[in-house]
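Only a single protein chain was left out; the remaining protein chains are all shown in position.
As written, the chain order gives the labels A and B, with residue 1 at the start of each chain.
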Amino acid sequence: MVEEFRLDTEPTRDSDRRAELMLGALVCLVVVLLLGMFAFVLYQAWPSFSHNGLSWFGSRGNVDSQIQAIFNSGTSLGHEVYAFHGWPLIWGTALVVGGAVTIAFVCSLFVAVFIVEFAPDALRRVLEPVVRLLASVPSVIYGLVGVFVLVPLIGNHLITQGSKASVQGIITLNGYSLLAGVAILTVMVAPVMVAIFSDGLRAVPRGWIEASLGLGINKWRTVWKIGVRTARPAIVAGTVLATARALGEAVMLSMVCGVVSFAPNPADGWIFFVEPTRPLASTIIAFIDDLSTPPMRHTLYAIAAVLLLSAALLSFGGWAAKQPMKRYGART
Amino acid sequence: MEFLTPPPVRRLTGEESVTEPLGPTRGLPAPPGNGNGNGNGNGSAPASPLVGGRRRIASTPLAIDRMQAEALSVAYGRKPAVDSVSLPIRQGEVLALIGPSGCGKTTLLRSLNRLTELNKDVSQSGRITLDEVDIATLDPTALRRRVTMVFQQPNPFPMSVFDNVAYVLREQAARRPKRAALRGAVRDALARAGLLDELGDDLDHPALRLSGGQQQRLCIARALAADPEVLLLDEPCSALDPQSTQVIEDLIVRLREDVAVVIVTHNLQQAYRVADYVAFMYLGRLVEYGTAGQLFRTAREQRTREYVRGEFG
Partner (left out) sequence: MSLLELPVSQPGPRAPRAAQSPPWRLIDRVGLAVAWLLGLLFCALAGALVLYFLVQGIKYVRPSLFLTNPSPGFTATATGGFLDPMLGTMLVSAIAMAIALPIGIGVAVWLSEYGRPAALARVAESTIEMIAGTPSIVLALFGILLFESPALGFLSRSSEGVVFGRSFFAAGAMLSLVALPLVVSNVREGLEAIPDHVREASYALGKTKFATTRRVLLPAARPSVLTGAMLGAGRVIGDTAIIVVLLGATLTFDRSGSVPLLSTLRGTGSTLTYYVFYNAPTGEGNQPTKAYAAAFVLLMIVLALNVGVDIATRRSRRLRWSS
């Protein structure tokens, strides 16, 4: 009997083990792929970083002419130029992403609260699918709106001849600007945030909301103190995802932010907002055709490495932000 | 359905007020032996719920009409849950709502502080007054500060125990008080709900990691901290051990002087122990309303008699 039992099950148990091992191997493969990506990109980026040291992140001279020099040196073997000071790109990225994510965060939080708790039923039924649709619209379409609607608007109505003249010889103000980038990027990432935030808010147990209302706390405070508070993990997740999207957005920003690597200067007064800029990711797109020139290639991979590490940092930041929230969370 | 709605202000005399506890000492909780049925539904309701004594701590207080439901009907969609119920709620007396599962006790309770409004397909008719003012004319938030509810399912917030109780103090205060200033009030509320000793000084304990019964007492403490005028308790002892049930029952009896207390319970002994008046509901209707002694001993309606004897429900 026992023998029979063995005979019957051993092979299947073996195949089960094999299936588990194969799935495990697949998972390992994906992990290795990610590690490989870090390794490969950093390896390619190394020459640029090692030549510049920390000044890679600093600000000295004009980035565009540095890139030109790097490209030109590609033909002269042994005399490659690597000098690169990427501050204007980093500053541009920080401004565009920071601005868009900040505005989108505040607006999305209010909009999500509105949709989940305050909107009339009819409006809610329309809004929920619309939010999801807007969250999945390809970024290039948002870029198109920017180019056709926003950029001319800024170029023709916000920028005066006087302000154009004031920066003559340095940059041209034509509507392709920080403002356009921030505005369009806000519109692009806000639906992502709204979608994730409102999922989080919807998942808040009704009992907690009712308990608070039943204690005589008005609905706004209840939603804010109990609903939003409980949905914090979702809010962090949505913000991290939206920031990652904004950080990596290359094509759309290259359509609306302009083509020169200029670091908008807050000291310029309100012109600051209409000054052009070019974030890191757009820079890669702008020079992608020069990838075959070795020094250029290493420089572009260095930019990619900065993006990759920022994304990793962001991911880690999100994880770290969620840790203290677990303490009072639901029993697991 | 015939019953006299007593006039708003009166002094309770006679039968109820002089009912002596059968326990050893007057004024002390009934002996634990009587708590056997606690926490069970009416499934184990004994043949006679009158075994235990009535809890009385002080002599009968004044009874003041606080709330009044007049021909109140509530329906979920087209399904009626409460059907033209009229009923007074008095400060100074504890009202117990009893009745089989699904007879609309929770719905009635929720309509008293307008929580039914949260459900979009609830329709309601009739009138509820609080101190002679129609509650429909009040701001719901202001109403709910005066009429506070403890729910059937314990629902503490995902915060620390301290923050759970302090929440209502913080949010209702005109100026946000400091933590130190809240300490006393929080500990007092927890002590009154019989939770302080158990928790000791660990008020930072996550509320969701308390046991079910502790959570329920935390919710009661939270409601006490709100200092309501009318306290609605929906099966507050359903998850409690006999000991904690006693604490809560004592609390209810003590509270009734300052607060109008309505308690929903499936435990008939408990209803007999704590309530001055009992309302028996069946299929959304108020079948009988009367003093605890009358309803449990000499009910007018056949249904009530059967239910009280544990024959159905």
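Please note the rule applied: a residue touches a chain if its C-beta (ideal position, glycine included) is under 8 Å from a C-beta of that chain, and two chains touch if they have at least 3 such contacts.
Owing to the predicted nature of the structure, the values given are computational and were not obtained by experimental measurement.
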{"item": "Touching partners, among the displayed chains, of the absent chain", "value": "A, B"}
{"item": "Residue in contact with the excluded chain [from A:V63, A:V81, A:A100 or A:I115]", "value": "A:I115"}
{"item": "Residue of A:V41, A:I154, A:V182 or A:I209 touching the missing chain in the full complex", "value": "A:V41"}
{"item": "Of A:A69, A:A94, A:L127 or A:L158, the one touching the omitted chain in the full complex", "value": "A:L127"}
{"item": "Contact footprint on chain A, counting only the chain that is left out", "value": "12-13, 15-16, 19-20, 23-24, 26-28, 30-31, 33-34, 37, 40-41, 44, 107, 110-111, 113-115, 118-119, 123, 126-127, 129-134, 136-141, 143-145, 147-149, 187, 190, 194, 216, 218, 220-221, 224, 240-241, 244, 247-252, 254-255, 281, 284-285, 288, 291, 300-301, 304, 307-308, 311-312, 314-315, 319"}
{"item": "Residues in chain B touching the chain absent from view", "value": "4, 6-7, 9-15, 62, 64, 91, 139, 141-142, 145, 171-175, 227, 229, 258"}
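Assume only the chains that are shown with their structure count from here on.
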{"item": "Gap in Å, rounded to a whole number, between the CA centres of chain B and chain A", "value": "53"}
{"item": "Partner chain B, residues of chain A touching it in the complex", "value": "121, 205, 207-208, 210-219, 221, 225-226, 229-230, 327-331"}
{"item": "In the complex, chain B residues that touch chain A", "value": "113, 115, 118, 120, 140-146, 148-149, 151, 153, 155-160, 167-168, 171-172, 206-209, 219, 222-223, 226, 228"}
